[in-house]
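Worksheet: one structure, shown below.
What you see is the complex with one protein chain gone and the rest in place.
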């Protein structure tokens, strides 16, 4: 099953990178492995076991995990294929998936799918590619900073989701900055590449909406979870994450409206420039076409043209032409044409 | 009753092609027949009986099926007439209908209505025309691959719906590719036929929306089915199909927004070109119309024109004209007109 | 109370035409009368009595019916005044009203309000004007074709509503044909009267929406009827009519989108034509205005113009002018201006 | 607390005009007073007491009423300040407020807030200004026409709301007429002031929407009233008023769509005119600029121009010019430019 999606650029097939972090208030262990069996054999029943898998193209890894944790076929389908953010309850675990966003140096945003499977004392995270936003947090676990070592796997899930969503804010802030930049450049009339920039922003907002809007439903499902995987004392934390998503949706709507305004400004600027160009054309034509007619009259070769022989003919024609031009200029000025 | 619909191009009336595939974990039989009686007499009570009918114009076939399976008149109306995707529960069977999509070589999408009637140990599929997306799947049944032989008729219904919807993804992916192609061609300023292409895309998205949006309601009805035709262990499968449809609707919305952006880009490009043309006109006119006036002045035939007789008259006029033209060019350059 | 409405063109006041069709599986009687008393005295308790009234301006008729059937004042108000499609339950009868559509020869659509009062063994239909869509159906009753003679008054109500709504399909189909016609004519660039045609379509769709959208609520009210006027075995029939209305609403939305696309195409065509006209103006001006300047130069009467006396002056100027024109044409061709 | 609102033009402060109409099936009394105490002392316990107050700027009147009927501070705030249409239940009375509309001779619509307080045997109506729509109805009460004398204060409330809403229909009908007028004038190409008229209509529809849309919520609150101030036998009457408001909302939406169409027609007409003007410019320029070049050629003063001396030179040039002009006209005609 293939799905159309902006993040569907598939990296080269490569083996998965597997990492296990097992901790409880007293112990901490971190194991990197290339073989999933190694990891599975090291799981500690009295610890929170966080298994992170980078790269989803080694199906044997996925299959072994499926067997060991007894995961449903459809859940594995959802991990492997590009889906909208989603929450699903199973008998022995919860499934949650979302998009992790990176802003690349080029200014573009990269989307990576991340899926979570939360069981009794384990959390499995599936990522499409190597590299994520969690390194600082891994360090906090190791150093036993904050609450995480004292809590269960559901708190770990909360923290990871929270980190991903916090990064959405950074990306939105960056878009907000770009909107202000474009607005300034529009006011300075330098609309050379601004239209393309506005279009790129609009497109990014469309894709962001596709990543963020369904997150509301997924998180609201998580909030109503009944199976008992989420400790009641963590309810407020998940509710807080939900509020953040609502805030993000508000901001996306605001930015959408602002971008639409930018388009209006752009088209207005363009119109204004066209109007100015046409006014220049009209002023020049309106002044000089009649003058050219007048000089044409006295370029005629009729034998009998009394003015031709008149001594003051030439200066009088000049006077008439200057008076005409000046009155037209006054008229255009009065009409605010320039 | 006739309904306006893009798929209403009626093929030539011809007899129906009827096929029966009957299977259970141990047995498999496939019968092609031209006579419905033949098929009915071959139904196997301890098998899943999949009766497929291609072509709906031989009313005698439909009537015999109606009598044998005791189908409601309105259900038969729904099979025969073009309806929106629909789910309905009857006492002895479920009714489900949707559109099956093909992308033709010409790039156009063809819509064919497919209706399902699910009874205790049978599934009847009604198709408007010969040919469908199920051949690979028929082969899997024959070879006993996957789960299908081990399960009931409801799982067969799930698989067929899933295959149809998976093909929607292919079609959407194709549309996504076209959007990117058009965007590239717009940036390359080659907007000759792009407007027509954008319009065709928009039209296709409108028709796709008409096929996909009501599917949500129909599937959500199927999910809430109470009559017991659907095994509880298949609930997740139907829920998964439902999720796919929601994902499709999201994608349709995204593509709709992107197509609207393409329109903006097209109109902006068109505007830009018009502006450039008018600037060329204005530059040429603004430079040469005054010059033509000047040479006209010295084309006048007045007897008393002192400049005419002046030896340097001609070169001075040329100097004035060159200075005027150059300053105007500098001015237009400064104004960014070219 | 008067209400703004497209159907408010009031026909000349005239007496009402009253008709009674009374039937049961065995008997059938049809009475046309000018006096309502005559009709009332002929009602048959063991038959379904269908009283049809064409023309609502003879208030004495309405009053007598109100008294005999004990109808509520507000119901009579609703019959007499233009209301949106509406369903209302009373103690002794149901009220249902909708629009009956005719497509006139001129291509316009005429709207006529029709109201139904369904009692225990009677159905009263109030129509604004003579003439309706039911003549073929009246004949079916007389000849005892189909189910209608075997059933109660509620089935009669269903059939009449169904006939009215089936005609909506014809009208929509006609609009669909017009949309395709206009699209073809737009592509052939013959946009003389197309804008007016698109506007007329849009207006028709607006009025159709006003007739069809509230029908959903009214029919959904009818479907939830609890008072027992509707036989449970007819539930599916009314549900089917409801589905048809949903389908109509879908189609109206689709047509609205398609009409909006037509507008886009029209404006794009218009823009293209304007661009072409301006390009012609610019090409001609850009080529000939400089040339006119050049010939103007040698029309000057300066005494001292060396070129004038040069034997090759004239052919050289021609050469220069031809080279200029040809290079400009090549440039414009290269820029795709023609 | 001041609120932005179109009706916020405050009339000159003046005393309130107070009127009491007390009636039951047998008695009727009408008292006009300048002093609220006078009115209060005349209230009749076995009658329906309708107290009408015109002008809200004499706070002493309002305060005395508040004290006597024990009205809540916030209710008085709502009476005095411009609020959206609103319904509120209190222990001893109901509060309902809406806008009363007048169409002025100038064609503008005036908005006046009217508030109702319905108690056990009284109804208080607060109006911003003198003059209302109820005079004909006051006369009906006096003459004991219709049902009103036989019923309680809640029926009085219904009748007053109904009268106000019936006048909305008149105003909407007037807008409908204006839309048709504008459409006709647009087709006749006389678009001098039509744009301003369309804008005024749009603005009126915006303000009407602000008055009508919240009325739905307010009336729906009134319909669900539980406190027993509304007699059950009047339920249908309030439901009927509610239906009218829904109908009004439908009509407003229709008119909004039609007005948007008028804008499209206006812009299209404007575009067409611009296109025609530019075509005239292009035709004239395209024909005469080349001709002017040709005559310029033979205005050159070269010594050696063979054509000049040729006897047929002049007629041949004319022939060439006439052939050029005619072929261009034929070409433009063929291109449908005129």
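Chains: A, B, C and D, in written order; residue numbering restarts at 1 for each.
As a convention for this text, a contact is a pair of C-beta atoms (placed from the backbone, for glycine too) under 8 Å apart; a residue touches a chain by one contact, two chains touch by 3 or more.
Predicted model only: the values in this text are computed from it and were never measured.
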item	value
From A:143, A:196, A:227 or A:300, residue that would touch the chain that is not displayed	A:300
Selected residue (touches chain absent from view) among A:63, A:77, A:173 or A:309	A:173
Candidate in contact with the missing chain, chosen from D:83, D:103, D:121 or D:167	D:83
Selected from A:30, A:68 or A:236 as touching the chain missing from the view	A:236
For chain D, residues in touch with the removed chain	1-5, 72, 74, 77, 83-84, 86, 195-196, 199, 202-203, 206-207, 209-210, 213-214, 263, 266-267, 270, 273-274, 277-278, 280-281, 284-285, 288-289, 291-292, 295-296, 298-301, 305, 307-309, 311, 313-314, 317
Absent chain, residues of chain A that touch it	166, 169-170, 172-173, 175-176, 187, 236-237, 239-240, 243, 246-247, 250-251, 254, 257-258, 261, 264-265, 268, 271-272, 274-275, 278-279, 281-282, 285-286, 289-290, 292-293, 296-297, 299-305, 337
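In the analysis below, only the chains that are shown with their structure count from here on.
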item	value
Labels of chains that are neighbours to chain A and to chain B	none
Angle of the C-alpha superposing rotation, chain A to chain D, to the nearest 5 degrees	145
Intercentroid distance (Cα basis), chain D paired with chain C, Å	26
Gap in Å, rounded to a whole number, between the CA centres of chain D and chain B	42
Cα-centroid distance, chain B relative to chain C, in whole angstrom	26
For chain C, residues contacting two or more additional chains	274, 278, 281, 285, 289, 292, 296, 299-301, 305
Pairwise touch network: line, ring, star, complete, or other	line
